[in-house]
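A single protein chain has been omitted from the complex, and every remaining protein chain is retained in its original position.
For subunit A:
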Amino acid sequence: MKYVDEYRDGALARSLSAAIAAEARPDRTYAFMEFCGGHTHAISRYGIEDLLPANVRMIHGPGCPVCVLPIGRIDDAIRLAMRPEVTLCTYGDLMRVPASRNGSLLKAKAAGADIRMVYSSLDAVRIAEANPDRQVVFFAIGFETTTPPTAIALKAAEAKGLANFTIFCNHVLTPVAMRAILETPAAAGEPPIAVEGFVGPAHVSTIIGTEPYRIFAQHYGKPVVIAGFEPLDVMQAILMLIRQVNEGRSEVENQYIRAVTTPGNLAAQRLTEDIFELRDAFEWRGLGIMPKSALKLRDAYASFDAEVRFAVETQPAADNPACECGAILRGWKKPADCRLFGTTCTPETPMGACMVSSEGACAAHWTYGRFRAHEKTSTAPVRRAS
């Protein structure tokens, strides 16, 4: 596949692996966080851990929008969907996320709720247009990457004069969460926060550009290398981070120059700014309530706001107290350290944020890497057949 295979080349991976092994100093360890679920997935899916020396550790961050959506908001969506007049449109990966009282959108659908899986925000607008007697609610989630498509759907509905289309907005912001990870003090008895640098977001950065990460390099002294989601991108970014650490630099570098520019996508930023404003606070599953970390519709667009039209009042819902997602998302613990992992908590029956989507740290480890839990960390890759 042209323009994709080039970034998954095994021979290039081996030479990058050798360069990382040569440049990583044997007398110390390195701990980097890949913020995005897309990177976590690439690391797990391609077995990148097998290509890194044992003293380079990757911490899987909270950058998976499905994972960090709090249970209370899923409950809200289910309540909306159960209203007889409502058709709820959602991206497919939210369907199975467990809500309170053992519920989920999938179960609500089976119980009669009109829930449609869509692949694009504009599909929801089309459904609203085709069903003028239904109240169509678009369950909008995601980081800065999926916010502009939600804005475009709103603009399309406005242009068509649709009075039956609203948005249940759950868009959240990347840099705020990165800061929270660095600022949260280690809990009593926990080792101090280990993150020494970030593999920076790929798609998010195409929208917001490189500037919002400067604070991490300058104020917190943590290097950031913005990287694409292909496995070679990730390996190259890890090499760039090791070089920064070794040379005592902390800068924002852009490995993903084929897509990310310094200012980002200004048209998308303007559109987002026009329609959305900061919420005072928003709960992130696994990380808790964070101020100014999410977006809501501006008052001017209140007629498109499902929270206004249906008077949504989110009720907090707690995770299982034994769930270690908060510590795992901050790099204090590894998935296998959690006593729920692989016992009561699996991708079929997820208990916490890190297991609900394949991009979550625990789900990725369970799905792709759990053979390592029983073997030494430096497991050699399996031998080729034939």
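Structural remarks
Here is the rule we go by: a residue touches a chain if its C-beta (ideal position, glycine included) is under 8 Å from a C-beta of that chain, and two chains touch if they have at least 3 such contacts; residues count from 1.
We take it that contacts and distances are computed from a predicted model.
Not shown: a single chain whose UniProt protein name, out of "Hydrogenase expression/formation protein HypE", "Phosphoribosylformylglycinamidine synthase subunit PurL", "Urease accessory protein UreD" or "ABC transporter substrate-binding protein", is "Hydrogenase expression/formation protein HypE". Among A:I20, A:M33 or A:I48, only A:I48 touches the chain that is left out of the view.
Of the residues in subunit A, those that touch the hidden partner chain are 1, 4, 8-10, 13-14, 17, 44-51, 95-96, 118-119, 123, 231, 347-348, 358, 366-371, 374, 379, 381-386.
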